[in-house]
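Below: one structure, written as structure tokens.
Complex shown without one protein chain; remaining protein chains in place.
Order as written gives the chain letters A and B; numbering starts at 1 within each chain.
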Amino acid sequence: MTTARHWLLDESPASRLQANLGHAYRMALQLARNPLAMVGAFILLLLILAALFAPWIAPYSPLGQNLEARLLPPSAQHWMGTDELGRDIFSRVIYGARITLTIVALVAVISAPLGLLIGAISGYFGGWTDKLLMGVTDVFLSMPKLILALAFVAALGPGIENAIIAIAITSWPAYARIARAETLTFRNSEFISATRLLGASHARIITRHVLPLCTSSMIVRVTLDMAGIILTAAGLGFLGLGAQPPLPEWGAMISRGRTFILDQWWVATMPGFAIIVVSLGFCFLGDGLRDVLDPKQGGKS
Amino acid sequence: MSAISLKNLDISYGPTKVVQGVDIEVAEGESFALVGESGSGKSTVLKAIAGLAPEWTGEISVLGQPRGHMVDHGFARRCQMVFQDPYASLHPRKTVDAVLSEPLQVQGIGNRGRRVVEMLAAVGLDTRFRFRFPHQLSGGQRQRVAIARALMLEPRVMLLDEPTSALDVSVQAEILNLLKRLRREQGLTYLLVTHNLPVVSFMCDRMAVMNKGRIVEIAPATALHDGSFQDPYTQSLYAASGGNPDRKDI
């Protein structure tokens, strides 16, 4: 254990791998010093574990109806009660983690790289390229996210895949803006000039030099945005345009529970609670990551 | 054949002309200084030669080959540049090894590991530093890495933009010694931009003094010993730098 630690913290690493691992380890140590970030990371770990092992954790089937056990309050048998079709809400929330995680991961995988690339190209070349790309970006940014997503889903048809596509399409412009701003700050810096003087192509400079410097702030931003993405997905589900019944999507579950909110509060509250906890988890982790990855933006030291 | 030849060079940034009518011939193996105060256009001349200031008219040729207005691939192997600020000229997320391997990758040169190790030794850096990040290095060490990067492609002409002005005096001495030694060993041609006249006296054979975008005087560096300059601006610069014997003992 101590030898591994020494190896990682070695001031003069002997290989590229050791240098990079050491760098990552130092960041992890720094992150571990922030209690809120650790709470966030713990919540996300729970989310991932719940999604992975849903069939083993969930006591009931998420879809199996039992009309005799309709709308039961939380009890030892049904930790979070049952809904109007007698389904166990705890099991549905656990299975819902899978859907939430899928949405979040896919949106991040689609929109962050897209925004990053567009922003970096725009910032690096400037001039007409910049005007054109940022024009398109501004068109997307000028419309409220949920409304735009609604329009896309309405055009593509309701369903979870379309919801993901819609959310991804509406969230990249923000990333493009950030990546562009970041690129502008070091576009004229000496290390970029030095690389150009080596004869490196624009593509190489963008992928090897510009993008790596934008990614850390991007990771922070995406993590902080995750809460928003989850809420948008839940919003679409609530409006009946996201995941379709009987899929246990948290937003759709709240929507169903709305009818009984005054008498059977748990039907809407339990999935809502899950949304809040997971969103908070992402926010805490994002804040912690910002302090580690982006020291110049973090206020505290 | 001269290493660097500038004929009637005008450089502009947008509508303003910052350099006018510059003519310089630097012989191969010579160390030539461009001296002036901020805003004199001395760094701009260097940038134009490197291809980083594309708006120029006139003629620039390096080692007999005229250069175009953009950065070009083959040019990189003949001429390289060292920048002023060692804190800004290295990519913050790349190890020394990655920085030094990059020129070889770009130019498709093999045997990278060995070349990197050899170059580290040549610029006086221990191999311990090979996999460190820039933030783990001091200013002087960073500047050594930047010099090593420029030398990786074995250029014959080096453009030096105030390579020591951001460094402490004791570190400056080390870097100047290093540059002098490398020039002797590899037969390099230097074009050094600086505002520091004593550095010119130590490093260079000849100097051109620039003021407001024009060259006002070209003189041998030995003129710094006795202050035998013709132009009044050069004389005032010399006096302000503490070069006038009358002023010295105040």
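The definition used in the following text is that a residue touches a chain if its C-beta (ideal position, glycine included) is under 8 Å from a C-beta of that chain, and two chains touch if they have at least 3 such contacts.
Here, contacts and distances are computed from a predicted model.
Not every chain of the complex appears here, and the one that does not is recorded in UniProt as "Peptide/nickel transport system ATP-binding protein", selected from "Peptide/nickel transport system ATP-binding protein", "NADH dehydrogenase", "Cytochrome bc1 complex cytochrome b subunit" or "Sarcosine oxidase subunit gamma".
One chain is not displayed; in the complete assembly it touches the shown chains B. Touching the missing chain, out of B:G64, B:G113 or B:G242, is residue B:G242. For the chain left out of this panel, the touching residue among B:R77, B:R112 or B:H195 is B:H195.
Along chain B, the points of touch with the absent chain fall at residues 37-38, 139, 168-174, 176-177, 180, 195-199, 201-203, 224-226, 236-237, 240-243, 250.
Here is the rule we use: only the chains that are shown with their structure count from here on.
Chain centres here are Cα means. That of chain A falls 47 Å from that of chain B. Per the touch definition, chain B reaches chain A in the complex via residues 50-52, 71-77, 80-81, 83-85, 88-93, 95, 97-98, 102-103, 106-107, 128-129, 131-133, 136, 146, 149-150, 153.
Considering their complex, residues 11-16, 18-20, 23, 189-191, 193-200, 204, 208-209, 212-213 of chain A touch chain B.
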